[in-house]
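Just dropping this structure here.
Shown here: the complex without one of its protein chains, the others still in place.
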Amino acid sequence: MTTQTLNAAILGASGYTGAETIRLLAHHANVRVGAITANAQAGRSLGDLFPHLHPFADRTLVKAEDVNWDGVDVAFGCLPHGASEELLGELPSHVTVIDLSADFRFRDPTAYATVYGRSHLHPEKTRNAVYGLTEFARAELAKKPDIIACPGCYPTATLLAIKPLVEAGVVSPRDIIVDAKSGVSGAGRGLKEGNLFCETAEGLHAYSVGNHRHAPEIEQELSHASGAPVLVNFTPHLVPMTRGELVTCHVKLANGATVDDVRATLEQRYADEAFVKLASKGASPDTRWVRGSNLCILAVFPDRIPGRVIVVGVIDNLVKGSGGQAIQNMNVAFGLPESQGLTMEPLFP
Amino acid sequence: MTTQTLNAAILGASGYTGAETIRLLAHHANVRVGAITANAQAGRSLGDLFPHLHPFADRTLVKAEDVNWDGVDVAFGCLPHGASEELLGELPSHVTVIDLSADFRFRDPTAYATVYGRSHLHPEKTRNAVYGLTEFARAELAKKPDIIACPGCYPTATLLAIKPLVEAGVVSPRDIIVDAKSGVSGAGRGLKEGNLFCETAEGLHAYSVGNHRHAPEIEQELSHASGAPVLVNFTPHLVPMTRGELVTCHVKLANGATVDDVRATLEQRYADEAFVKLASKGASPDTRWVRGSNLCILAVFPDRIPGRVIVVGVIDNLVKGSGGQAIQNMNVAFGLPESQGLTMEPLFP
Amino acid sequence: MTTQTLNAAILGASGYTGAETIRLLAHHANVRVGAITANAQAGRSLGDLFPHLHPFADRTLVKAEDVNWDGVDVAFGCLPHGASEELLGELPSHVTVIDLSADFRFRDPTAYATVYGRSHLHPEKTRNAVYGLTEFARAELAKKPDIIACPGCYPTATLLAIKPLVEAGVVSPRDIIVDAKSGVSGAGRGLKEGNLFCETAEGLHAYSVGNHRHAPEIEQELSHASGAPVLVNFTPHLVPMTRGELVTCHVKLANGATVDDVRATLEQRYADEAFVKLASKGASPDTRWVRGSNLCILAVFPDRIPGRVIVVGVIDNLVKGSGGQAIQNMNVAFGLPESQGLTMEPLFP
Partner (left out) sequence: MTTQTLNAAILGASGYTGAETIRLLAHHANVRVGAITANAQAGRSLGDLFPHLHPFADRTLVKAEDVNWDGVDVAFGCLPHGASEELLGELPSHVTVIDLSADFRFRDPTAYATVYGRSHLHPEKTRNAVYGLTEFARAELAKKPDIIACPGCYPTATLLAIKPLVEAGVVSPRDIIVDAKSGVSGAGRGLKEGNLFCETAEGLHAYSVGNHRHAPEIEQELSHASGAPVLVNFTPHLVPMTRGELVTCHVKLANGATVDDVRATLEQRYADEAFVKLASKGASPDTRWVRGSNLCILAVFPDRIPGRVIVVGVIDNLVKGSGGQAIQNMNVAFGLPESQGLTMEPLFP
């Protein structure tokens, strides 16, 4: 099975998510990158948009409508939400869709409509899509579903940090406070004043306080884990760095659990995982420890306030939070070794 | 009174705090910068250490023991804790001491000993020092106390954000979670690996989780405000920027108060303040809005979790969080206009 | 004369140049900021665009056509080239125009047309405008000309570094190589992919190699200084920092001059200048030494290649390279103290 070569299409390659997926697939032993689309840039070469992608520099970008889907095994959807479901919902059934947008993350199409302000075009497909937080979805992924919805970057880090704790009942599903920090690449390559160097360097602010779209996504998964509706505080901040995401989860211990129990729960849950690790006791994870890699590093700290605990998690938002996890999901869905193409070490300094 | 000229000594001018105090005093109409000390650098010129301080470039640094205290009105203590109390506790009584270190911030010398790991050398002096969070200490400052202890940078931002709320009873003194973010200048000019560019740029981590020394200082003041012992979660993060500090305070509403009540409480409390402002409703304060200035900007946001509220505050850690507040305290103590020397606009971009 | 209050209009306040001019004028004892225009943003408050300009936050932006010019003494043109000459060429004659764009920098309208690709609308006005490199233009500025054309940021640093040397004949006007480096604010607030944080941080490139528009401007002034046509190599690089500009001028000694002669020439030329300084011998000027200030710091180094010398200059591109020099020119033109409003120290760290 490991000698197969998958033909992969990249849909929406003009943004950072698409470029990162291509960068990672360049090293994948079982994938050939086929069609690369970017509707607004069709006809240009990929090297014009992303000179760092040297082996693909001469590839011509095409329109999605011009892709010949015969022989395509897997399509990575790197489009904005909305555009994503429009295209991906209509692909031929032999193509496995791995969507990096938000469009198929909600099992309930009504929830999607509320959060994203548009009725879902393919409600049945979102109901049946698999939420691809790999470490929690292997059984479903192995069935090679039609659509795999990759989690948002913040939900990935947050859920890896606290979903096992809510499942195990060692922390309370109430008053979960997720204070999150992200580098600027999370905002994409769009031309917005807030993404300019001069508006981003040497400063810091919170954004979307109380109404970020990743909060309902986190809540969906934690509600599922706890068996009852969960609301979370989710407060993201924009940090003057390109890559990296850190979540600081301030939670309450439950059912008599101690801080050590919390740590033990995570250690046990991730003992056999290749990409989720606990930092040495007392060490505070830094986003530099994961930059460019598919790793998530977690740590547990006692709070000064008795009965509380702090769980910190770091990922590279463009790898484990985006293109890397997408490939990890593909590996599981196609029966390939799960780490295939994802073994690069972090780039430091 | 405004025509007086104070003779100010700067003690410990080899670090960023001392340099910033000098930078600010260069514009002060009522101050002449006299002796400038830096024991390990005595004999060198200030321009060698800080070429940006052009008007003082030729000043020779002297040892503290060589200062002639005759005629000195005010001494700014910019030394590390420990060194600070050793020197400042022994100054002639005609010198008003404005200490920027941690040494005189605790009214209870035992608390100091616990937090800083050394018995206080001058317990009476710390008991009688005024905790110089200017907006809350004017009456005491106006008596020109022997020692004014300037608050730490984090306590300054945190207390300006939530002390009025605890005092007014609109938020609960329990489960206060202060998730803080600071630029690297807060760590000083010391040669530590963690302060190197390559270890700080393009990344982020939490530090001193659960045991940062500013937590007990915040607790001292909030306990005083609430009338009962308060414990706070205080979780600082090191952000790849030079200046700026942002605190995200996750708190619970109390006594039936609403988010609007919280906002109204702050608006009322700071209506007449020159340096503490509320952002326009919905706007999220950025540290760039205050860089280089003595301002603190606050904002209030509803939490997704009912019964909770988020209060954000930003300051420049080296100005309102250090040298600027020190000068503001001097102005009050000596009966000068409180904004004297502190009216510069933030530097943006 | 120093007790006059000038009524200043700011034309084009939605960019960094306009904002910086306002920031600086906020401290100016002889100026009242009157009309503030931004055609595309008319009706919005300045605080919406630039929250750091606290004292002006409530000012409403107006269209240039709606300004009442009665009583306006001076207009700062902070518009893009082209838009600038369209507006400024038509202002009432009682208004002194200080233009920060490129539109009136060329004495020869044909040169302007060649470089900027458009015929000059007001050829007589550009012929008569004063090129406001203050230290070299005081006599003309003192006549209060109709239009003062402020030099570009790169020409400011370059000409301060080498114009006196060409004038004195100690360096050759041939094979002048200016290798320049600028922070990102020099590119303005426009929404261009190249100005995004992720495209600018953690990297470096040269741009407009061999054809930057500031080269002919430098050449105009050096040709004038040398009495014969001069061509210069001008190679700018975009550096991941917000403010600051550094020029490294690689030039040949002439007429038997030595490196010491070069240094002496600059020392003598700028001995009485408030804003142009030489670094201590051997010290290498850093843009941090001038950030936020109107200073230019120069240094002279021997080259390894005999007969050559290296002259380095640093400025803050938004102050001495833009708004600060504009105000300095206004001060001279109106007979005010030249340093009025410009005495702030650099912000470091």
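By letter and in written order, the chains are A, B and C; residue numbering begins at 1 in each of them.
Operating definition for what follows: contacts are C-beta pairs under 8 Å (C-beta built on N, C-alpha and C of every residue); 3 or more make two chains touch, one makes a residue touch a chain.
Note that this is a predicted model, so its numbers are computed, not measured.
Colleague: What shown chains does the left-out chain touch?
Modeller: A, B, C
Colleague: Who touches the missing chain here, B:S185, B:N233 or B:T248?
Modeller: Missing-chain contact among the listed residues: B:S185.
Colleague: Can you say which of C:A83, C:A206 or C:A274 touches the chain missing from this structure?
Modeller: C:A206
Colleague: Of the residues A:E124, A:E193, A:D260 or A:E345, which one touches the chain left out of the display?
Modeller: A:E345
Colleague: Among C:G15, C:P285 or C:G341, choose the residue that contacts the chain missing from this document, as touch is defined above.
Modeller: Checking the options C:G15, C:P285 or C:G341, the one contacting the hidden chain is C:P285.
Colleague: If I consider the whole complex, including the chain that's not displayed, which of C:D108, C:E140, C:D179 or C:E273 touches that chain?
Modeller: C:D179
Colleague: From the listed residues B:N7, B:S45, B:N195 or B:T343, report the one that touches the chain absent from this view.
Modeller: Of these options, the touching residue for the absent chain is B:N195.
Colleague: Tell me which stretches of chain B touch the chain missing from the display.
Modeller: Missing-chain contacts on chain B: residues 16, 184-185, 189, 191-193, 195-202, 240-242.
Colleague: Just checking the interface: what residues of chain C touch the absent partner chain?
Modeller: These residues touch the chain not displayed: 175, 177, 179, 181, 183, 198-199, 201-207, 209-211, 215, 231-235, 237, 239-244, 246, 248, 250, 284-288, 291, 301-306, 308, 310, 312, 314, 349.
Colleague: Going by the touch rule given at the top, which residues of chain A touch the chain that is not shown?
Modeller: 16, 19, 23, 26-27, 47, 50-55, 185, 201-202, 242-243, 277, 279-280, 283, 286, 288-292, 295, 318, 343-349
The rule we apply is simple: only the chains that are shown with their structure count from here on.
Colleague: Hey, how far is the Cα centre of chain A from the one of chain B, in Å?
Modeller: A distance of 39 Å separates the two centres.
Colleague: How many angstrom lie between the centres of chain B and chain C, each centre taken as the mean Cα position?
Modeller: Using C-alpha averages as centres, the distance is 36 Å.
Colleague: Counting only residues that touch at least 2 other chains, which ones in chain C make the list?
Modeller: 16, 185, 201-202, 242
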